[in-house]
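Omission of a single protein chain aside, the complex is shown with its protein chains in their original locations.
Labels run A, B and C following the written order; every chain starts at residue 1.
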Amino acid sequence: MSETCAVKKVTENTPEEVARVEEWINSEDYREKNFAREAVVINPVHACQPLGAQLVAHGFEGTLPYVHGSQGCASYYRSALTRHFREPAAAVSSAMTEDGAVFGGQNNLHEGLENALKLYAPKMIAIFTSCMPEIIGDDLNAFITNARNAGIVARDYPLPYANTPSFNGTHIHGYDAMLKSVLSCLSADKKVEGKDNGKLNLIPGFDCNTGNYREYKRICQEMGIEVTVLADISESFDSPLDGTYRPYPGGTPLDEAADALNAHATLSLQKHATTETIKWFKEQTDAPVEVMPSPIGIANTDAFLMNLAERFGKPVAPTLKAERGRAVDAMTDAHQYLHNKKFALWGDPDFLAGMIAFLLEMGARPYHVVCSRGSKKVGKYLQALLDKSPYGQGCKLWMNKDLWHLRSLVMTDPVDALIGCTHGKFITRDAGIPLIRVGFPILDRVNLHRVPYIGYQGAINLLTAIANSFLDEVDRNCEDKHFEMMR
Amino acid sequence: MSETCAVKKVTENTPEEVARVEEWINSEDYREKNFAREAVVINPVHACQPLGAQLVAHGFEGTLPYVHGSQGCASYYRSALTRHFREPAAAVSSAMTEDGAVFGGQNNLHEGLENALKLYAPKMIAIFTSCMPEIIGDDLNAFITNARNAGIVARDYPLPYANTPSFNGTHIHGYDAMLKSVLSCLSADKKVEGKDNGKLNLIPGFDCNTGNYREYKRICQEMGIEVTVLADISESFDSPLDGTYRPYPGGTPLDEAADALNAHATLSLQKHATTETIKWFKEQTDAPVEVMPSPIGIANTDAFLMNLAERFGKPVAPTLKAERGRAVDAMTDAHQYLHNKKFALWGDPDFLAGMIAFLLEMGARPYHVVCSRGSKKVGKYLQALLDKSPYGQGCKLWMNKDLWHLRSLVMTDPVDALIGCTHGKFITRDAGIPLIRVGFPILDRVNLHRVPYIGYQGAINLLTAIANSFLDEVDRNCEDKHFEMMR
Amino acid sequence: MDKDHTAVKVPLDGIQKQTTEELIDRTLELYPEKARNKRAPHMAANDPGVQGCSVKSNRKTVPGVMSARGCAYAGAKGVVWGPIRDMTHVSHGPVGCGYYSWGTRRNLVDGHQGVDVFSAMQFTSDFQEKDVVYGGDKKLAVICREIRELFPLAKGISVLSECPVGLIGDDINAVAKKSCQELNLPVIPCNCEGFRGVSQSLGHHISNDSIRDFVIGTREFDDEPGPYDIALIGDYNIGGDAWASRKILEELGLRVRAIWTGDGQIEHIAATHQVKLNLIHCYRSMNYMAKVMEERYGIPWMEFNFFGPTKIAASLRAIAARFDRTIQDNAEKIIEKYTPMMQAIVDEYRPRLEGKRALLFVGGLRPRHTIGAYEDLGLEIVGTGYEFAHNDDYERTYEEMARGTLIFDDASEIELEKWAREYKVDLVGSGIKEKYVFQKAGIPFRQMHSWDYSGPYHGYEGFPVFARDIDMAINSPTWGLVKAPF
Partner (left out) sequence: MDKDHTAVKVPLDGIQKQTTEELIDRTLELYPEKARNKRAPHMAANDPGVQGCSVKSNRKTVPGVMSARGCAYAGAKGVVWGPIRDMTHVSHGPVGCGYYSWGTRRNLVDGHQGVDVFSAMQFTSDFQEKDVVYGGDKKLAVICREIRELFPLAKGISVLSECPVGLIGDDINAVAKKSCQELNLPVIPCNCEGFRGVSQSLGHHISNDSIRDFVIGTREFDDEPGPYDIALIGDYNIGGDAWASRKILEELGLRVRAIWTGDGQIEHIAATHQVKLNLIHCYRSMNYMAKVMEERYGIPWMEFNFFGPTKIAASLRAIAARFDRTIQDNAEKIIEKYTPMMQAIVDEYRPRLEGKRALLFVGGLRPRHTIGAYEDLGLEIVGTGYEFAHNDDYERTYEEMARGTLIFDDASEIELEKWAREYKVDLVGSGIKEKYVFQKAGIPFRQMHSWDYSGPYHGYEGFPVFARDIDMAINSPTWGLVKAPF
């Protein structure tokens, strides 16, 4: 370039130019051009597969997540999880470098396993890949067999692994691949024909809200159902501060996970994040294996509880029925603050499905729904939810779009609030509307990942956050003469 | 006046006059004059006795609150409770009018009891007075005896009553008087010498947060302690919406309350709201009767749990210990958002004591503490809390002051946020700082009365509300160049 | 008002005089005999035009029933005085009365609280035992001085007595007179102790009398009176109602010199005797003063109704008829201008609301005045009643309701519950104390005192808000969640 371009003077954008562009990027014209782009993705809603895989790894007892790839990849996943949870996220890597591209990653993997076992004494190491080994074609299965043969890892030591290339799918697919691998590894020879341990396998899916996990467990307890929450991160990412650091503070007990194929029933609450895992379950067991919508909002929670009730032959607990009544009470009392309000939301398909359902129940409008990566089938599934309610009429689903698209949508066809992760905060600033922080990642507020949004209590929590956010806005933006004691 | 004053022209305040006064009321000079007032109370922090009495009445099974006085009084108390809880507050009154002043209120009371019994079939009617009968000297004891003699009320029908003149004490004293009366009425002949029913009597005090009550019960459950929460409003004011209106949806079961004197121990968590009740308990039983600070913040909760542990010979539940660790974790993670921040707060003495303790634990400064009505002894008690911590140095306690005093304090010696009820919202507007809504009444936000602030989970909730409120402010008020993804 | 609309209404399907009378009988059965006899005259099946159909009113509330009524103080503080923005209103007596009525009536005002307006503040003498024993007069004098010093832009002080004041024999009138002279500021006593009368209604009357005795005629407007000068009486600016009303009246060409008392200014009120016509929205709370001004100053007055396009149009024509051709032409222009806008609202909401049934129980003017607005949206009112009305309110109500519908007075909660259930109503419009009772029962509800924190509902500005709110209350999908499927 220094050859091709003459030496020019330094230029500065004039205030007029800046003002013009400031206005232009809010225009219909800009929106059209913005939606015409085919190649560049700007402010995406999705991360890559290994993040989901690592989340799964943290969800099992004594398990060390192991990134087969460069150490930089591991640092990114760890940081991402730690920033959201404000908790440690112990993980190691093969620390592959350029010579890995030439010789493959087997040596690094073997050395890494040896060190990790000695240093951190994990009960299981869950291996997943980042880009490099996927491109150079590392054969993890062979490497692991070789490691066992070489005595680096004991023959019966659990070493699940998943291929999670970042250039394929998103974090939810890495979640799926790793979960399936962990379960098939642990339960390999543990299936006992005819055995029914009476328990429920519950799969929350890629869910970074520790409060949700605790709610699942509490609900099952109220129902008197023994549950194995698979990939249970609730303690892993919400552990006590008591003066002792523990690299593995929680997770699904390995023996429980190993018994998963002997469960009375299996229920996944994120259809799209568990496709492969569910397929595997169905192949492996004759016990009921089902997928239901995430229990966000009243009707989804009703369905969830009724399914449990039916599968386990127990009535819905009276305490939960009372909770339902209190949630409906709260929703009724506050309906006037949400009714017909327009929302923009984004996230994974299952999260969106749940939030759409909740908003429609409130008479609110999920007006712009941005799903970053999803097939036509996913699109149809979400569209059907909007079509079901009069409050979904005129609402638009935007498949495979990003937050820069959403910015254009919000500036040209406004909404009252955004619901999603911290990454949307720049839109809220430009649009002057509140952001209800739900989902992953939340990088700029504390403890919100501890506040459940599933179940009846979750519905109250969502409602509280949204309604009070609007009331805050009213009090803040109204003239003196409309500043009132009651709202 | 029309005779004494000549007919003048209509005048208007000029913008200059208004601007001058706007500035003046924020000045040191104004503060001095404001603090010099001796007679007028402006924007008080306290309500009157009957409100507390009515709260107690709602806290017992099948109990109808009965205001002996004008129907307007009852309407006020009912409205006040209903606005805060967004729940019905069934209560009736003697509907006394002018002739009551002449003839006394007995006829009204008798007629009222007869009607109330027929219409609402309560299991108990809890009677308390407003001003008029107190001034004319109605003898409730005699009236009630006469009612029984006249066959209007069965001899064994529980009719506790309390004298709760509005011109004496505040809502917490009415709470105390009514609670003592209910308990002494119900337990009159139920004390069995030597009996220990193994249970804890827990007295939350004047507490309008239903979440707190649920937390108390959950904590006792975790500890394996059978508890009778006295004046339990958690269901009364947080009942399901399921298509059926119930005038008495909750409350302490009367038979449990009747057995209170046979309890293993009695614990009040609001020293100042239960003086008479505790004195009565101590006179009536040899079992331990104790008063502890409200379990707001970590140390107060520790003390509460250790007291339970010791009294009932059970260790603090591991689940609670883990909760503690999570609360300390959250507090540590967020300390930087609260450290050295200044707060103004107001409320009842016991609420203030708890909030002061919590803020000091966070390294925050309870900088202006307004306690509306309290003796010198109360003042010493609160001052001692401030004196205990370096973060209490320079903080000021203002006894027997009101929110108009507080406005002067905040405008001349600023703080970062207010913590208190909705009545403080006009100060937040003028001062441009956030109001963390805790306490009674909350009239302008939804569901906050369901969010507990006691116990370890309560500490997390308080922290979340405060820290995120500050982070909201930063994001809202910062320049573009300081608008960041992470906080 | 225009009498076009007083023709007997079409009866409501399934509601006849007889069925309603049977319902009344069943309702009365809930009571013990004495109370039953007391309550019986307070409810009737409507039979407009027939001599003798009447609901008894303004009687003592039956003890032990859950009445919605307030007291004289509530009427004085909450309704008449509270909305006057530029005075400090001292709740004289114990702390509670002022505390409970603090910020709860939504009478909006324009200005800066504590500087030039004071209506969101709570001034109380916070009586203690010693004040009851030794009397509070001295304290009151000090209070007035303190207020004078701390709030220099306040245009006056009202002293609203609470129960103890009257019972212990304090003489606030003397103190007020003295303070007025000492401070050179109107200090207006109002003996509105809560035990007086049977409801907030007497508080209105007493307050009107105080205004008569101490306010009216004490000021004159700075500029010359004009032919179109009017006062807007009985609009308390709930959620901005008075501003919406004023807007139309000004569009009509009238000059609104004073509002009683929403966003009110005491000196404007004091000069109201200079206007040409008093327009009364809430007849109940302000008719006294209108009559006094008629007698004393010869100012005519008329009632009007600004709820819903039908009533607004009728009222505009009726008001205009009191003025010249210009104003009358303006009225037609306004109606022409707003009719399509209002029709659009009706078109949007009526299909969702047609045939829905409502039960009303409010105070003041609303049990009758809002009927037209509901009907504009296609709703049917099956019953309506007042907390604290008088006979003249009922006389104005019968013809607004269909024959056979229920008219009632000072209903108790248990009566309302029964009626709502038996009439299977789709909406109850009443107050905060009733709201959650009905919602728990799965019945949509709107607060019709406070507009449920919404508003305004008056005028052309208000109708779209009203329509939206009624639709939202009745059609919120949350009602579909009430019954658990398990």
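Note that in this section a residue touches a chain if its C-beta (ideal position, glycine included) is under 8 Å from a C-beta of that chain, and two chains touch if they have at least 3 such contacts.
Since the structure is predicted, the reported quantities are computational estimates derived from the model, not experimental observations.
**Student:** Would you list the chains present here that the left-out chain is in contact with?
**Tutor:** Counted over the whole complex, the chain not pictured touches A, B.
**Student:** Decide which residue listed in B:Lys33, B:Lys123, B:Lys321 or B:Lys396 touches the omitted chain of the complex.
**Tutor:** B:Lys321
**Student:** What residues on chain B make contact with the chain left out of this view?
**Tutor:** Where chain B meets the chain not shown: residues 298-299, 302, 305-306, 309, 315-316, 321, 324-325, 328-329, 331-333, 335-336, 339-340, 360-363, 389, 391, 480-482, 484-487.
**Student:** So which bits of chain A touch the chain we can't see?
**Tutor:** Residues in contact with the chain left out: 1-2, 4-5, 7-11, 13, 17-18, 21-22, 25, 30, 33-34, 37-44, 46-48, 50-51, 66, 70-80, 82-83, 86-98, 100-101, 108-109, 111-116, 118-120, 130-132, 135-136, 165-168, 170, 239, 241-246, 404, 407, 423, 426, 430, 443.
FYI, only the chains that are shown with their structure count from here on.
**Student:** How many angstrom lie between the CA centroids of chain A and chain B, rounded to a whole number?
**Tutor:** The computed centroid separation for chain A versus chain B comes out at 40 Å.
**Student:** Using CA atom averages as chain centres, what separation in Å is found between chain B and chain C?
**Tutor:** Taking the average C-alpha coordinate of chain B and of chain C, the gap between them is 32 Å.
**Student:** Which positions in chain C are in touch with at least two other chains?
**Tutor:** Answer for chain C, listing residues that touch two or more other chains: 102-104, 111-113, 120, 436, 439-440, 482, 484.
**Student:** Give the residues of chain A that touch two or more other chains, as numbers and ranges in rising order.
**Tutor:** 321, 324-325, 328-329, 332-333, 480, 484-487
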